[in-house]
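Heads up, one of the protein chains got dropped from this complex, but the rest are sitting where they should.
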Amino acid sequence: MNTITKNIQELAVSLLRDKTVDIVIGFKSGTVPMSSVPFVAKTTEQARTFIWDTHCRLNLANYLTGRKEKIGIIAKGCDSRNIANHIIENKISREQLHIIGVPCSGMVDKVKIASEFTEEIIEYTEQPDSFVVKTASQTKTLLKKDYLRANCSTCMHPNPVIYDQLAADRVTEPLIENQFADVNRIEALSRDEKWQHFDDLLQDCIRCYACRNACPLCYCPTCFVDESDPQWVGKGTDTTDIRTFHFLRAYHCAGRCTDCGACVEACPMDINVRDFTRKLNKDVFDMYGWEAGLDIKNRPPLDTFNPDDPDEFIK
Amino acid sequence: MEIIKIKKSDWAGGIDKSRKTYHLFGPVKHKNHHIFRQLENNIYPDMEYMSSVLSPKSVLFPQSQKILVTSADASGKACHIFTPPEQDHTPRAVIGIRPCDAKAVQLVKLNFDTKEYQDPYWCSAFEATTFVGLAVNTPSVLDFSTSAGSGPFAQEGLDVLLVDCKDHYLAKILSQKGKEFLNTAGFNEKEDPKAADQVIQQMKISAEKAICSVIQTQHLKKKTVLELYEAPFWEDIAFSCISCGTCAYVCPTCWCFDIQDETQGKTAVRFRNWDTCMPALFTRHSSGHNPRGEKIQRVRQRFMHKLKYFDDKYDQGIMCIGCGRCVEKCPVNIDIRDICNLMNAYKPEKESDAGEIKGEIK
Amino acid sequence: MTEKQIKIVAFLCNWCSYGAADLAGVSRMQYSTDIRVIRVPCSGRIDAKLILAAFREGADGVWVSGCHPGECHYLEGNYYARRKFILMGNLMEHMGIDKNRVHFSWISSAEATKFAKVAREVADTIVPMGPNDRFVKKAV
Partner (left out) sequence: MKNPYTPYPVKIDEIDIATEDKSLKTFKFVFLNKADEDNFSYKAGQFAELSIPGVGEIPIGIASSPIEKGFVKFTVFKTGVVTSHLHKMKTGDVMGIRGPLGNGFPWDRLEGKNIVIIGGGFAFTTLRSSIVYMLDPANRNRFKNIDVVYGARSPGMLLYRDELFEWEKRDDIHMNITVDGTDDPDWKYNTGFVPAVVEAKIPEADADTFAIVCGPPIMIKFTQPALKSLGYQDSQIIMSLENRMKCGIGMCGRCNIGRELVCKDGPVFTLEELNLTPGEF
């Protein structure tokens, strides 16, 4: 058992035992290699099944919406930023939460790892900086830093921004020269190439809405895709409908997205839906110097304004 | 029983020959995964594939399908009188379908082909289709088909079973349709059926042995719906669910659909689209009342349907063939194998709980 | 050759730009006939949903016009709108739809001349681009 897992379990157990909280939300191990399961512990025994590894990719803030009890929650950097979002947007109150922060050294990309092998991965074991992958015929040791998820490799806030306790020492916050290189690559394309890029990207979309549902920002009582009067988006596989869905989904996250990557993680078709949200993240950063969820005081950029905001584009 | 030997060197030629009569569907590598789709003339099924991310159910049940069309032009005579669009039901063949996926088609048939009503779109496509299966020599760690009423070499629902024997396939003919397909493709090198079948049997045994994942289902039938429904484990299972439709969309046995109308210009169209029981919208009345408004109710519905209601209704076993797709693709790793075993092993604490009925209506 | 008529959907704020359009009309000012006006309570009401809906139904361009900054009937609707519009326009361009198909302006109810001028500008930009084929729902 790694130290962080041990610390998380101990902290969670004592929170439940002392009745500081009613439940603790964390991860337990999954049933297939390279997976984890969001999990709620109500008893100290259950708290002892919490784990922490580089597959805790989903964003646990997603499980806070509408809960009434006193909650302990395990939060890596991005989770904590989404918790901050939730607090700003009145989806949960700070007093209701006891945040066990986990400084994060990044989660690995299971698709990237799987693509290294022609066979199915049957076992995965983790070491501090590397991991061992087993298939039917081979065993390979790979370095974590080479297989980080795209969003983790450009993450500048691996430490939780709000927390009550930490489950490990803070990690060094990396300085990344250009955190939006991926956006720049698309921006450099011609208009037709851009259109084509998103056409290819969305070719496999099956409209399961896993991206939306895994996103901690998507808590609208009725999502625009589910509205029937008027119906904004057709429900079939028409490419315009699919593109419209992704445009609007991303747009609803403008200035709120923490680039936690839960959307990509959840997509069964491995679509990099971050290609939409990243552009918005870059723009709000460039124009308003904003990164979502860094504190619980400032309103997100679309919920506020400055009389001197850029408006050269307006006639 | 007839078994035909197909040399791999003859494979592509036979496939090409069959295209003259059949629209072919098969597994094709696409980005990081395999998908089942219609094969253009220069595309061959990738017979080395492990599994397809979506099941081949779309061959008979496309994700989005036009079912009725009419003119919305008020000046015309047939305005607002719906008729079905032209459908192509010339012969088609699905090459390389896994045996469990073919069994799934048989389960879906119970829904679309009933005593009272036949779904004309699904049934006509089914009639037109020849299923040329590919036995699984090296099953995935997620494959639990043998304990879900199928298996890596199962024959149910197939017209031909192909067995990959390195430099050749052995093709076991299972129906007249299968025989016709092989004839059309020009595959006619007969093997001694006894000897060849022995080879197949041997391979079957070792493939089945390689399956490391099993579910227990033997007690499900005798349990009452209400004791399982009221079991305490649903809350824990449902917690992590994000109510996406991934499990249903990748599932070869999920058949639920939505019906949607659209008007574009002067044409009105009625579609049907795959649907899923996971989002609340699935059962929400226009009044806002929702019999399965809570996530726990929907998660329970999914597993109760597959593992209990289905067998109670049709007496054909569970509505799962053990392909493992939902286990692999669920974003939060909700594992039907665990749930099935939980349900199978569940005993209500008090005997009296089981039969006790709500008695009154909510 | 019959050319498809270009359609530009103009979402005009009830309190100012719509008034300007009205005034331009009664003053018999000339501007493009390609523009179809939809009156909205405030430019702050305009959401990407509405703009995409216009394209989806076959608009070739969209023009949104509201009150001048500081003059919003609802005090600050147009300030919020401004932030929304710039992000929306950029995302559209990012996805391969020409930003010049979407225009924004601030026109008060007295500015009939400006209204007609901007209307001509908008049409002069969009009409030469020809029909839009992106984000259009193709006939089923």
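Letters are used for the chains, namely A, B and C, taken in the order the chains are written, and counting of residues starts over at 1 for each.
Quick note on the criterion: a residue touches a chain if its C-beta (ideal position, glycine included) is under 8 Å from a C-beta of that chain, and two chains touch if they have at least 3 such contacts.
None of these values were measured; they are calculated from a predicted model.
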{"item": "Touched by the hidden chain, restricted to displayed chains", "value": "A, B"}
{"item": "Residue touching the undisplayed chain, where the options are B:Glu40, B:Glu116 or B:Glu349", "value": "B:Glu116"}
{"item": "Hidden-chain contact residue, picked from the options B:Phe131, B:Tyr169 or B:Phe257", "value": "B:Phe257"}
{"item": "Those residues of chain A which, in the complete complex, touch the missing chain", "value": "228-229, 231"}
{"item": "Positions on chain B where the hidden chain makes contact", "value": "67-68, 70, 72, 79-84, 111-112, 114, 116-120, 123-124, 225-226, 229, 255-263, 268-270, 272, 275, 277, 282-287, 289, 291-292, 297, 301, 304-305, 309-310, 312-313, 357-362"}
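Convention: only the chains that are shown with their structure count from here on.
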{"item": "Chain nearest the global centroid, as defined over all protein CA atoms shown", "value": "A"}
{"item": "Centroid comparison with chain B (C-alpha atoms), farthest chain", "value": "C"}
{"item": "Separation of chain A from chain C, taking each centre as the mean of its C-alpha atoms, in whole Å", "value": "36"}
{"item": "Between chain C and chain B, distance of the C-alpha-averaged centres to the nearest whole Å", "value": "48"}
{"item": "Numbers and ranges of chain B residues touching at least 2 other chains", "value": "262, 271"}
{"item": "Shared interface positions of chain C, touching two or more other chains", "value": "137-138, 140"}
{"item": "Sites on chain C touched by chain A in the complex", "value": "48-49, 52-53, 56, 69-70, 76, 79-80, 82-98, 103-106, 118, 121, 134-138, 140"}
{"item": "Contact set on chain C toward chain B in their complex", "value": "137-140"}
{"item": "Contact footprint of chain C on chain A as seen in their complex", "value": "183, 186-187, 191-198, 224, 230, 232, 234, 238, 240-241, 243-244, 247-248, 250-251, 254-255, 276, 279-280, 283-284, 287-288, 301-302, 305, 307, 309-311, 313-315"}
